[in-house]
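Shown below is the structure under consideration.
Note that one protein chain of the assembly has been removed; the remaining protein chains are unaltered in position.
Chains: A, B and C, in written order; residue numbering restarts at 1 for each.
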């Protein structure tokens, strides 16, 4: 089995990712794209997406890209900047882009956008590559 | 009604916060403490708490502290550093501490710990104070 | 006088910016580019650029872009991710890109690269717009 399929299947192991409605749309060595529906159950008391919901998709999609190196990774740290609230959109989209794919550390930028491509949030995640292979030899 | 009760009640408006099992344990002008259960439905594919779950409690508890200024706030940005995975704990606890309570900007540090007080994660959140009062005059 | 010239001249007021050899190369509403020489006096004990030197150019160039809104700004926060050390380069370059230009808050991404365009560092800065105009009416 190829690594992209392993990474995609891996997400199905988590009840939380399933509950959050996070779907992986595309994945290659340097980019990953996913989406989640903009619905009531992911919102904060003000009616916009809860920071935890946005971080959930950002960490998931960035981590899936980090897994493309073939090893299990742990998140070292991650930040999100909340630029504009989601409104009148069916989905929110998360694009992850590889900034560093090192022997031990992986850095990934994320942009979160709405149906029309308007930028809502941006952030940066750092991952540590463990010695555990995701794919059997 | 006093502001602390308004801030606590405010959390009940969000289905997401309820689903995440986030409880506010204590709240004053400079500190807030909350907890969430360490159970399967908040975990990542590796079996530890999903970054989105940890960020959900951090943003919620830090934001509740930021609300103690009496105005609605929006999260400007927030970061989490993942220091150790939660294991063998019934709850994870989040302690938020005010670092700056300005006219426009509020900065809050968070520590996430387990039942034994072991540090699992730390982070920092910035909030912007809007002109919207949480409490009627 | 136009705002871009005011922003550029503003940098000359700081002895620190002059000592750091930071030059502004280009500036418009959404982008700013600057450079500093890669020389001994900005290095850490390991012989690569000191984090403080890299942050100095990042904060300066991002802040100059933030000033293009016409108001004095203060830095709310800023992070840098150190991806690769500078080596065999005459200058390091900093490109700042506007991610949000709000009424009160401005968010700017920075990339630091070497002579060949290799990515060395990336980061994100948030600024607060004060009520103080940079340009007389």
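Everything below uses one rule, namely that a contact is a pair of C-beta atoms (placed from the backbone, for glycine too) under 8 Å apart; a residue touches a chain by one contact, two chains touch by 3 or more.
This structure is a prediction, so every number in the text was calculated from the model and none was measured.
Of C:76, C:92 or C:108, it is C:76 that touches the chain left out of the display. Although one chain is not displayed, chain A still touches it through residues 76-77, 79, 104-105, 124, 126, 128. Residues of chain C in touch with the missing chain: 10-11, 13-17, 19-20, 40-46, 50-53, 55-60, 63, 72, 74-82, 85. Of the residues in chain B, those that touch the hidden partner chain are 79, 81, 83-84, 99-100, 102, 107, 109, 119, 122-124, 126.
Criterion: only the chains that are shown with their structure count from here on.
Distance from the chain B centre to the chain C centre is 32 Å, each centre being the mean of its Cα atoms. Remark: chain A and chain B have CA centroids separated by 21 Å (rounded to whole angstrom).
Looking at chain C, residues 79, 124, 126 sit in touch with two or more other chains.
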